[in-house]
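With one protein chain held back, the other chains of the complex are shown just where they sit.
Going by the order they are written in, the chains are A and B; count residues from 1 in each one.
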Amino acid sequence: MELIKSAFSAVKRIFKYDARFKFSVITLTCLVAFAILSLFSPHDPRSSYYAPINHPPSLKYPFGTNGRGQDLFWLLTHALKNSLIFSLEVALLSRVVAIIIGITAGYKGGLLDQFLVLLCDSFIILPLLPILIFLKLIMRTMTFPTLAIILAMFGWPWDARLIRSQILSLRERTFTYSAVFSGRGLWSMIFSDYLPHILPIVLATTVNNMLWSLGFEITFSILGLTPLDVPTMGTITYWAIQQQALVMGKWWWIAFPMIFLIFLFVALYFLFVSITDFIDPRARILKRG
Amino acid sequence: MWKNFLKYLVGRLLVCLVVIFIGTTITFLIPRIIPGANPAEVAVRRLQMAGTYLPPESAERMRQALLKLYGLEGTIFEQYIRYWREFLRGNLGPSFASFPTPVLVLISRSIPWTVGLLALTTVISWLVGTILGGIAGYKNRGLWMKIFEVFSNAVRPIPYYILALLLLILFAYVLKWFPTGGAYRIGMNPSFTWSYISSVIKHGFLPALSLILIGVGGWFLNMRNLVSNVSHEDFVVFASHMNLKEDIVFRSYVMKGALPPQITGLALQLGMIFNGTIITEIVFNYPGLGMLIYTAIMQADFNLVMGITLFSIIAVAVATFLIDLTLPLVDPRIQYTGK
Partner (left out) sequence: MLSFLAVFTAFAQEALPGIPRNEVIIIEDPSGRSLNPGRFNIWGGGVTSWSTGLQQLCLASLWYIDPDQGIEGDPWINLLAAEPPIYSDNYKKMTVKLRKGIYWSDGVPFTADDVVFTVQTLKANPAMTWGAYMEVNVDKVYKTDDYTVVFELKKPNGRFHSIFTVRWAACYIMPKHIFEKVKDPIAFDFNPPVGTGPYVLKAYDPNGYWFLWELRSDWERSDLGVAFKTKPGPKYVLYKGVASPEKKVMDQMAHELDIIHDLPPEGAITLAQTNPYCVTWFDGWPWAHPDPTLPSIIMNHERYPYNLKEVRWALTLAIDIVQVVLQSYNGCATISPIHIPPTGKYPEWYFDKIEGWLKNFTIKVGNKEFKPYDPEIPQKIANAVKYAFGYKVPDDPNVLKKMIGYGWWKYAPDVAEELLKSVGFTKKGGKWYLPDGKPWKINILCEAATRSVMTRAAVAIAEQWRKFGIDAQIEAVEPSMLWQRMNYGEDPDTVYWAWCIETWGGHPDLFWFLESWHSEYYRPTGQAVVAKNPMRYKSERIDKVIEELRKTDFFKEINKLIDLGIEYVKICVEDMPIIPLFSYNVFTVCDGYYWTGYPTAKDPYTNPVPNWANTRFMFIKLKPTGRK
């Protein structure tokens, strides 16, 4: 309860003083609202050719239409929603695994550490794209939720290693010794003492992970290996490339998805940067002063 | 102290070897598990797909003959043993799709391009991202840094295919500063002359630029966070209170503390360059391992897939081994013993 109240007042403070935080919160809220708008879409996201083909943005079609006769505005609401859900799924799942393994390996050390590092490395070593293609060949149908789970399974090793190396250096520090000597339990120490140190890394790796999974989804879609009639940022890009949007000058088909993606990630970046700065008391003071 | 180090070294080495072994076995098994993906069948099918006249009886006969030729008889276990035997002799086997050209020959043609391009771009984007990220994390300097911050993160989510194409259109077709594709000029033969080398540089510039643009943001983000994390550590605060010059504080204390994870990342990334970048190869007509491995998978060319993946596995394993060995040297707080 205390934790929540202090977190809430912290958020209020950052919002007031940090312009970047303001920007990112507003942008992210708008994007999420846009994604929620998909629930009100008048068109079935998988249907096509209900609108005139390749029309530039206009009053009736604010983002224009694409070569498959779909209204880009409503299509993007679905695409954004699907892609957000997808990358969040991957990020959350792999964060959980990465944090648990990273902390355990870093703190416990010894044989457990060696074993976990071995596990990590075995995963890191496998080249992802070929394995994904193989799995797709074996499994025949690859739906997006399945792809998310598989990517999550490959997304944690790198970050686990990063977290582990951070923990390794934290462990040898004085405040750890004092905490251990004073009999603090492991997990409470992790939460109150380590967390501010590993939180920035976790956040940074979350942004990277979201970008990475989105990039993979796009690459996979461009190669035509995902369900192509479900709208996501990746499949929209696939169709835009397939129907030669760049060559034909139908810039809106590519520009709008890209603009959304750019805003999303710049907002995420600012969000995490401002949170990180907030956690660092010195920087906070510098900012205000 | 040295005894500890030795124990650690041997332990890590064993881990490295075990990891390579596991990775190789998995890569060996997976293509053979896919039902019906059999190089002999693929060869026959390729002929049929191309519209060659292959009436039923002949197709059967050909399939049988090819199986024998490729040496795919025996159980998976027998093939596995045979594989290790040949591997230890340095023979990675013949490629099936390009039978009987040895896998090593095929790989050796593409490796210099992939390694050259990716090693260079990885190091450059790492340097740029790390240095600038360090500065940004420590001091949050002025306008240019802010612009770079936003720019490097805005570029990252652009789908790589589109970014590469846009660069190509702008610099090769419109401005005509760079050639439109290939690794070097058509008609040239590889040699150590300046004209060849300059041709390679000219042709490699755009692919490299596209890779660096997309890679820089990640390193920047990571380093910035690491630095801002370290810079409020006790020893840094202490050093700055001692009125040490800021540069020195920055370089000897902050960077040294923040570098280990970045170096880890760099080593891992370098290990992974053997995966190639297939989209770069498609857009810029650049030779490399990406296209090679992709086609190999599609054609059930087991040996070729195995060969390329092996390079990748060994590279990454060696990279992680080296990281674990050298990190404690850089950051004195990391000990060799686990407790």
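Everything below uses one rule, namely that contacts are C-beta pairs under 8 Å (C-beta built on N, C-alpha and C of every residue); 3 or more make two chains touch, one makes a residue touch a chain.
These numbers were taken from a predicted model, which means no experiment stands behind them.
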Using the touch definition from the top, which of B:Leu292, B:Leu310 or B:Leu327 touches the missing chain? B:Leu292
I'm checking contacts with the chain that's been left out. Which of B:Leu13, B:Leu29 or B:Ala65 qualifies? B:Ala65
Of the residues A:Ser6, A:Thr29 or A:Gln244, which one touches the chain left out of the display? A:Gln244
Among listed residues B:Leu9, B:Ile26 or B:Leu47, the absent chain is touched only by B:Leu47
In the full complex, which residues of chain B touch the absent chain? 35-37, 41-43, 45-62, 64-66, 68-69, 95, 97-101, 106, 109-110, 113, 165, 168-169, 173-174, 176, 180-183, 185-190, 281-283, 285, 287, 291-292, 295, 298-300
Hey, which chain A residues sit against the chain that's not shown? 46-49, 52-53, 67-68, 136-137, 140-141, 222-225, 227-229, 238, 241-244, 246-249, 251
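Going forward, only the chains that are shown with their structure count from here on.
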Chain centre separation in whole Å, for chain B relative to chain A (CA means): 22
So in the complex, the part of chain A that touches chain B is made up of which residues? 108-110, 113-114, 117-118, 121-122, 124-131, 133-134, 137-138, 158, 161-162, 165-166, 168-169, 172-174, 197, 200-201, 203-204, 207-208, 211, 214-215, 218-219, 222, 233-234, 237, 241, 246, 254, 258, 261-262, 264-266, 269, 272-273, 276-277, 280-283, 286
Quick one: in the complex, what on chain B touches chain A? 11, 15-16, 18-20, 22-23, 26-27, 30-31, 33-34, 37, 140, 149-150, 153-154, 156-162, 165-166, 169, 218, 221-222, 224-226, 228-229, 231-232, 234, 237, 257, 260-261, 264-265, 268, 272, 274-275, 278-279, 293-294, 297, 305, 309, 312-313, 316-317, 320, 324, 327, 331, 333-335, 337-339
